[in-house]
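Okay, structure first, notes after.
Note that one protein chain of the assembly has been removed; the remaining protein chains are unaltered in position.
We just call them A and B in the order they show up, numbering each chain from 1.
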Amino acid sequence: MRNAYVDQFPAEARVVKSAFWSSFLALAIGGIFGLVQALHRTDVLRFIDSTDYYTVLTAHGVLLAITFTIFFLVGIFTWAVTTSLDRGVVDIRFTWSWYVMMVTGTVLVAVAIFSGFLEEPPSILGSELYADVLFTFYSPLQAHPIFYIGLVLFVVGTWLAGFDWFRTWWAWRDENADERIPLPTFMVLTTTLFWYICTLGVALSILAFLLPWSLGIVDSVNPLLTRTLFWYFGHAVVYFWLMPTYVMWYIMLPKLSGGKLFSDPLARVVFVLFLLLSTPLGIHHQYLDPGIAEGYKFIAMTNTMFLLLPSLLTAFTVVASMEHGARQRGGEGYLGWLTALPWRDPVFTGMALAGLMFAAAGFSGMINAGMNINYLVHNTWWVVGHFHLTVGTAVALTFMAAAYWFIPQVTGKELWSRSVALGQVLLWFVGMTFMSNAMHRSGLFGMPRRTAEPQYQNFDFEPAVGTVAEMDAQVALGAVLLVVSLVLFLLNMVLTSFNGTSDSIPDNTYAGTLSGPEDAPEILDNLKLWTAIAVVLVIFAYTLPLASIVESGGLFGPGIDGRQLSLGADLEPALETLREVVA
Amino acid sequence: MRVSKGALLVGIVLLVPFVIELRTALSWFGIEITVVESALVGLALAVAITAWALWPPNEDGEAADRS
Partner (left out) sequence: MNIHTYEKVWLAASMVLIVGFIATITYGAVGPGVSMISDDGGSIDPSEINDDERFEETGVTHVGGNEYEVAVLAQAWSYSPDEIEVPAGSEVTFYVTSPDVTHSFSVVGTNVNTMVVPGQVSEMTVEFDEPGEYGILCNEYCGEYHHTMEGTLSVVPEDEFDLTELSVEAPGEVESGNETTINATVSDGMQTDLETTATLEIGGEQYDEDVTIDGAGSESVEFAVDADQLGEGDHDWTVTVDGEEESGTLSVVDGANDDSGDSDGGDDDA
């Protein structure tokens, strides 16, 4: 008797499947745009105008960092809650409603962004569609109102999704009063809580300032304020998309290795630490911002460093669980057990390699977090190399590997090809190694990020080792390999959906624990307490910087107009004139 | 085989970051090698690992091929 997720929760499985496919679609478009950028920047192949590069870059950032990750997240979290509580959601119509809301938001945002490719974008609500503002939408760059409205709908959709998980847990708690919160649900709830805390910042930024300003209701904003509110949200969001990855590493990887999770209590501690520390450190993205005193930056730096702790604990627990699994499979010796792991399984191998890459990303992240050394790497390609290891590999590769297990679970269809899947995850690792390594190294000699043509008229970059051309070639090669890998992934997903249903789908289970929840102090499950502490930490970290920003620049800034800096079609001559006038 | 095919493949893939970093690391000691040279080193290492893995199997070669 088959006992896959689709058999246990057919209605929920449809929502999860839809969320996954929304995520894959964003991955497909965003990933291909990534190749366009890599080839354009490195001057290997330029078939778009450099002015359109920024439209491509905006789409790449939003579709991958927000749409791809969060749609996959809501799928995994819905699965985790229902599976671990062994009950469905309270009302499936509500579940569909948040999904539809997220899709609507995404479509609005996409319409605004993609209008950047049109010669003459249509006018809606009295202004031309425009959203070449990148993923960070720093004012005074001003997008069309529907860009902001779309973002709001998307975020509110995730809020409702969070409410859905909470309400499912409340319903379960009524029937299981004395039981500990099952670990996967605990992980989902703590993550949802810090998501509520951090998204308040971006919601405030958009609803109180950017949206009214783009609609012409207020005529000015304080750029440093909206920027600070963005980063209040902007670092926690990286933990938001990292948490489903951690969920996979904690509750799937040990099982795939053939064993159990090393410690349930420490897993809870890790997630509590993320709840506490994810938000009050956003200022570490603003180390080089004027208008924020050094002391606040120091506090953000300290909090960031302490947030290394849960990740270091995770590294221990995950590796220990894998070793436990390998020894169950007959592995021996100090390192010999490594060969006993199921390396032919793309789900396991993809997640393990993603974890390895995340270790490397952790080290480059420690350098970013080092306040004074940050001067050297801030806004260089180094940073891009860093987050292609984190969100681009630790998260993306784990999600793709997880999809090889999840898609059969939610469809009841067997994976089209496990060998292609294994090749795909390995190829991603190799491609990302090439690309990210060269990005990091380029950043060290000052190559900037976010630019269409990093080839300057009056100076050359001076790498310590190697040449600029060679690093550019390495990035282009890496990007090509990544897109080949991406195509193999999508092909596997599409062909799987054409398979007939199969009876040989494994049961829907997750890893047991060596040291279970009975070893975890009850207080760890006191979500109200941890939320209260998290809020207090946020108040400590942010009240004074925000107050001083408002005091010095005003709530709405001194007459700062919205700007959509473009010269239209091809106005190179106008630009030259402008430069001469200025010079 | 001493290790499973999957493990061998992963082993070769894991060489890539080391080979790519080799030039930077060596330059620290004043040794400069070209891209082609480092690619050849990588190839040699991959062949060496493959040879080690395929070398006449120990008595219970089947048992080693677990995954």
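Just so we're on the same page, contacts are C-beta pairs under 8 Å (C-beta built on N, C-alpha and C of every residue); 3 or more make two chains touch, one makes a residue touch a chain.
The structure presented is a predicted model; accordingly, all values stated were derived computationally and were not measured.
A.B. asks: Where does the absent chain make contact, in terms of the chains shown?
C.D. replies: Result: the unshown chain touches A.
A.B. asks: May I ask which residue of A:P122, A:G500 or A:P558 touches the chain that does not appear here?
C.D. replies: Only one of A:P122, A:G500 or A:P558 touches the chain omitted from view, namely A:P558.
A.B. asks: Can you work out which residue in A:V155, A:L189 or A:L224 touches the chain that's missing from view?
C.D. replies: Looking across A:V155, A:L189 or A:L224, the contact with the absent chain belongs to A:L224.
A.B. asks: Of the residues A:G330, A:P506 or A:P521, I need the one that contacts the missing chain.
C.D. replies: Only one of A:G330, A:P506 or A:P521 touches the chain omitted from view, namely A:P521.
A.B. asks: For the chain that's not shown, point to the residue among A:F194, A:W337 or A:F445 touching it.
C.D. replies: In the full complex, the listed residue that touches the missing chain is A:F445.
A.B. asks: Pick out the residues on subunit A that sit against the missing chain.
C.D. replies: 50-51, 54, 57, 132, 134, 138, 140-141, 222-224, 227, 262-263, 265-266, 286-294, 297-298, 301-302, 305-306, 308-309, 312-313, 316-317, 320, 366, 369-373, 375-376, 378-380, 445-446, 448-454, 456-462, 515, 519-521, 548, 552-553, 557-560, 563-567, 575, 578-579, 582-583
We adopt the following convention: only the chains that are shown with their structure count from here on.
A.B. asks: Measuring centre to centre with CA averages, how many angstrom lie between subunit A and subunit B?
C.D. replies: 32
A.B. asks: If we count contacts the way the header does, which residues on subunit B are in touch with subunit A in the complex?
C.D. replies: Touch list, subunit B to subunit A: 2-7, 9-10, 13-14, 16-17, 20-21, 23-24, 27, 32, 35, 64, 66-67.
A.B. asks: Spell out the part of subunit A that touches subunit B in their complex, as residue ranges.
C.D. replies: So the residues of subunit A in touch with subunit B come to 329-330, 338-345, 349, 353, 356, 360, 422, 426, 429-430, 433-434, 437, 441, 464-466, 470, 474.
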